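One structure, as structure tokens, below. Some questions next.
Yeah, one chain of the complex is gone here, protein chain that is, but the others are all in their spots.
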Amino acid sequence: MSGKQRIAASAVYLLLVALAFAFLVPVAMMLSGSFKPDDQVLVQAGRLSRLFAAEFSWFNYRDVFARVPFARYLFNSAFISLCVVAGGLLVNSLAAYAFARLHWPGRDRLLLLVVALMIIPLEAIAVPLFYEVTLLGWRDTYWVQIIPFVANAFSIYLFYTFFLGLPRELEEAARIDGAGPWRIFFRIVAPNAKPVFATVAILSFLTQWSALLWPLMVTHSETVRPLPLGMATFYSLPPLQWGDIFAFGVMMVTPVLLIFVLFQRWFVQGVATTGVKG
Amino acid sequence: MVLHVWAHAGQEAERRVLQAQLERFNQQSDESQLKLTFIPERDYNAQVQAAALAGDLPDLLEFDGPYLYNYIWQQHLIPLEDLLPPALLDDLLPSIVAQGRYAGHLYSVGVYDSGLGLYARQSALQQIGARIPASAGDAWSIDEFNQILGKLAARDSDQAVLDIKLNYTGEWYTYGFSPLLQSAGADLIERRSYRVSDGSINNAAAVSAMQQLQSWIQQGYVDPNLDDAAFAGGRVALSWVGHWEYERYRHAHDTDLLVLPLPDFGQGSRTGQGSWNWGISRASRHPQVAAQFIEFLMRTDEVLAMCDANGAVPGIKSAVQQSTLYGGQGPLALFAAQLTHGVSVPRPKTPAYPVITTEFQNAFQQIRNGGDAQQALNAAAQKIDQDIADNQGYPFIEQ
Partner (left out) sequence: MKNTQLAWLFVLPALSGLLCFVLFPFVLSLILSFTNLRLGSPLPLEFVGFKQYQRIFTDAAFLAALRNNSLFALIVVPLQTGLALLMALLVNQPLRGMVIFRSVFFMPVVFPLSLVAVVWILVLAPGPQGLLNQLLETVTLGAWQARDFLHDSAWALAAISLTSIWQGVGFQMVILLAALQGIPQALYEAARVDGANQWQQFVFITLPQLRNAIIFVVLVTTILAFRLFDQVQIMTQGGPNHATTTIMYEAVNSAFGSQQVARAAAMTVVFFIVVLLLTLLQRAVGRQQGVN
């Protein structure tokens, strides 16, 4: 590398390290706080040297398990998220394919409706939705946390833009061979759409994993409540135990972090082919 | 038959005691089994409201103090006076009866009541030569209190000498600080008809009292208490909080710990009262069994067991007498005295309470952050009165 290039590279690294620092420090604080006794967590929280302070114990982690059924919360979160993701991948991709490739009356107007629905967040419909599920008798179950979220306008939109961009030749060939839309979709389109499936799966999973408001409103039993609510329990019990809260946070985030690290490349690839079209 | 019971998820010791009590009660009976669910305190009221809407309230459940009246108004509870033995009813603390009575009936019974005061470190007060009040009637005047704060701050490295639990959220602010208003001669709402808040929550006395509080914060006397250990850790000399901190504080300061009445803002020292209380829902098919469990919880030794766990004031007179904390010359006798001698003021007994407390909390947040006290309290009054008008004054429709 030439001298000029070396200077440029150093500048890049410097910037990157500075930025990475900003991103890592709060996380490091959480991690190190989770290993400290509660009264030590806030002592001189500003000093970076305190991040590596001597007292290291698993006490907070054990305490979390003793105070709340963490394993149960973890299972609940995983089960609910996986159901929403699996169900969503199926129904949303099917719908998007119909919008992208099939011709039928009312298609364009319905597509506009779907796009408009993308804007409505959960908070805007939480209360009427709450009345609705109450009337249906779904309160305090897994299903009330799953079924309303399977169909998702944003997922449909992502699938739609992706399918639009797929080259038609493969589908044409199959149609000439006499295959109907079902076969075309499952045998040809879907296998070639792995990136968008990965993207939608990850986005959907992340949303469900961190859901707080809705489960808060519709559940009260530990048997069905997800992780973020468990955290709220700690946060509302005096005296405040920051060590436990951080331990809980670390455990809550680690599985998802691992999954992401493993599937990073798929996600980036998926995003590249869908988000860009805008 | 299975009965469902809901309780708030309080301190761990409380939960264990209640769990044990439930198990013992279940063992006594072959036919009925009680199932207990703990609900996190922060969303307790929202959950109860949600269940009420859905029509699946449990047979027996707790209510957080004055939130009770809204549920009574919504016709979700049944009167208890015919389900409980007269001896128990006679033994109840007057504040417990006051809390549970509404529209001519007794709708709830509290196992314990609450105490609110000023914890202090005797050594710190002695250092500055402050007078130690002997009872609520003897409380510091607001001028004295300001002087004490100033003197303590002069000796304190970070100037913060008072903890008022600014790290708490929610109901604490109404519970802990509406006595300020009452002590100054104001109130959250007028208590004759419970229809108008304007003129009570925002009159000159109220504004002046809240400005006092604001001045403490602005002068740096108040510790933000992020770690909830300002007093326990010895950073401050005074802590404005309730009975639930007694155990922790005693553990930290032992004989140096004092329990003092809140300062007098002009009309005498006032303090809060009210706590969790049990009621039976109209939908319950086994109200007698539910009532039997209440009776069980209100036995003297059971009451004392719970109060040992959470440090609260026992709800029956016989338990107060036997209590080492609250009876006679016990360290928390002040709290019991405040409840029996009218120093404590119940929070407004009206179905409008949820709105009243929300608006007062909003006003408090604004004031604590330096906002204009008059404006904040005016806004609260306006919202509260509007809500009461919207609900036609919350007429009670007897069923």
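Read from first to last, the chains carry the letters A and B; within each, the first residue is number 1.
Please note the rule applied: a residue touches a chain if its C-beta (ideal position, glycine included) is under 8 Å from a C-beta of that chain, and two chains touch if they have at least 3 such contacts.
Keep in mind that what you see is a predicted model, and the values were worked out from it rather than measured.
Chemist: I'd like the shown chains that the missing chain touches, ordered by label.
Modeler: The chain that is not shown touches these displayed chains: A, B.
Chemist: For the chain left off this view, which of B:F25, B:Y44 or B:W73 is in contact with it?
Modeler: Going through B:F25, B:Y44 or B:W73 one by one, B:W73 is the residue touching the chain not shown.
Chemist: Please identify which residue in A:A66, A:A124 or A:A173 touches the non-displayed chain.
Modeler: Answer from the full complex: A:A124 touches the omitted chain.
Chemist: Which residue among A:L82, A:L110, A:L170 or A:I188 touches the omitted chain?
Modeler: Checking each option in A:L82, A:L110, A:L170 or A:I188, the one touching the absent chain turns out to be A:L110.
Chemist: Touching the absent chain: which residues on chain A qualify?
Modeler: 9, 12-13, 15-16, 19-20, 22-27, 29-30, 33, 42, 44-47, 90-92, 94-95, 97-99, 102-105, 107, 110, 113-114, 116-117, 119-121, 123-129, 131-132, 147-153, 156, 180-182, 185, 206, 209-210, 212-213, 227-228, 231-232, 235, 242, 245-246, 249, 252-253, 256-257, 260-261, 264, 267-269, 271-273, 275-278
Chemist: What is the set of chain B residues that contact the non-displayed chain in the whole complex?
Modeler: Residue positions of chain B that touch the missing chain: 46, 49, 52-53, 70, 73-75, 158, 169, 224, 226, 354-355, 358-359, 362, 365-366, 368-371, 379, 383, 386-387, 390-392, 397.
Assume only the chains that are shown with their structure count from here on.
Chemist: Centre to centre, by mean C-alpha position, how many angstrom separate chain A and chain B?
Modeler: Measuring from centre to centre gives 40 Å for this pair.
Chemist: In the complex formed with chain B, which residues of chain A make contact?
Modeler: Against chain B, chain A makes touches at 39, 41-42, 67, 130-131, 134, 139, 216-218, 220-221, 229, 232-233, 235-240, 242.
Chemist: Name, in rising order, each residue of chain B that touches chain A in their complex.
Modeler: Residues 6, 9-12, 37, 39-43, 46-47, 50-51, 53-54, 56, 167-168, 226-229, 233, 244, 248 of chain B touch chain A in their complex.
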